[in-house]
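See below for the structure under consideration.
Only a single protein chain was left out; the remaining protein chains are all shown in position.
Let's look at chain A:
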């Protein structure tokens, strides 16, 4: 912890704090609240198990101080991992003090104040460096068979001259000159020129990505047209190439007035243009907001809340787009170029979903890490994530105190999509739901450097590789916890062909976003699980209870599961209270 931030930390200990259950009738727990530099810890005073609740400060999304009641001063914390904690403090003055401290601590203004820069897990420098090398994205390009006859890996962007948000190394068609690439980049929003994201080795069909063209109503760019033509020719087996604009058509048309827009089929040879109708980050943000608010008491209220939030509709739109691309690549054997506005939110989601559908490798631990790996060492293998995830990291996840309009649950949606696939294909993924939850947690926890900064350049500027640790070794260590026991191995499922009906999507109610639900959030906390499992003996891990896939984890969780019985019992006190 840097000196700057520690100035407003007075290791606060507050006694006699109640942690409220949302059930009115239940007697609240009594305990002490410890505010440390990195966590807010609540320890129950009574009870044999001495229940502890740990909340990482970076997880806190909002702090709300309600007016004083007969119980005391309520303080409500809402976390980015959807946990809600409702404390009641005795004194108004102390409550205000805690409130102010939490406000300051939960959203530091500078990158240097993030937990990752002070986190020290007692590992040597060498181990740390090896940690960053654990995931080698270059090999992923190698795995796809790159470079090959048609594609080349170039370090043309080494000084971030072509595009500041791309990694130094990009994959472009061999047949084009650097001039063409640079020329095309001038014609694309934020200079995000079309580059390869994934190559389906079996039939040479490629998924490429870029940002929207600056076409306006009439503008053309010869270099851009040449580049697309060249991309199309990398796949001699196909007569045409899809250009997929993931936005709704209306949004794309509106962009034309601002000098941006989409490709005209007439200007490019042999392209087929498609809109996908995925909404923008602002719609997604308010969708999540509504989802979190809309938890009714009755199934009817819950379902109508779910419906009006539109969350599942958006998830399905992303999945549908991913499925379309995967089918185009696998069945029609054709190249696909994907973009949205800036090509780093929807494009990233959709390309990633498509690659997971196409390639069993991405359904393994290693593959998912590569897919999500935002910080490649030297060569940028996976444009998808190298370019996209980082962006979520700081802007979209709201790590720093900044513009709340840029925050959006893009990454949460991506994990939800994977979760939906896991529900439909229980044996196709090497990892389980907990792995997704863990990653989701770390995206917000800022404990590791992987998800900090918005792009490769940012991360180099922040010296993330020198100053912070990588999350992957930490997760690899705990692989046994994250293993899906039903996984049938690499070769059993090739290309996944999920259902595109609306029906199966209902299951979301128990998925990632379900942690919005007070029911489960009260009983378990993901961050608690993390803390308990890393710092405490596993006997305490009550917090894993309630996740939907426990059925699949056979032996180790046997005991845990039965404790659900004990735990949920408390919920039912309400019946008796209502009844008598």
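For the reader, a short list of remarks on this structure follows.
FYI, a contact is a pair of C-beta atoms (placed from the backbone, for glycine too) under 8 Å apart; a residue touches a chain by one contact, two chains touch by 3 or more; residues count from 1.
We take it that contacts and distances are computed from a predicted model.
One chain of the complex is hidden; its UniProt record names it "Myotubularin-related protein 9-like isoform X1", one of "Myotubularin-related protein 9-like isoform X1", "Pyruvate dehydrogenase E1 component subunit beta", "DOG1 domain-containing protein" or "Gem-associated protein 7".
When the full complex is taken into account, the listed residue touching the unshown chain is A:426, out of A:142, A:248, A:426 or A:494. When the whole complex is considered, the residue among A:17, A:312 or A:368 that touches the unshown chain is A:312.
Per the touch definition above, the residue from A:15, A:202 or A:301 contacting the chain not shown is A:301.
Where chain A meets the omitted chain, the residues involved are 295-304, 306-307, 310, 312-313, 316, 424-428, 485-486, 488, 499, 501-507, 509-510, 514, 517, 519-520, 550-552, 554-555, 558, 561-562, 564-566, 568-569, 571-572, 575-576, 579-580.
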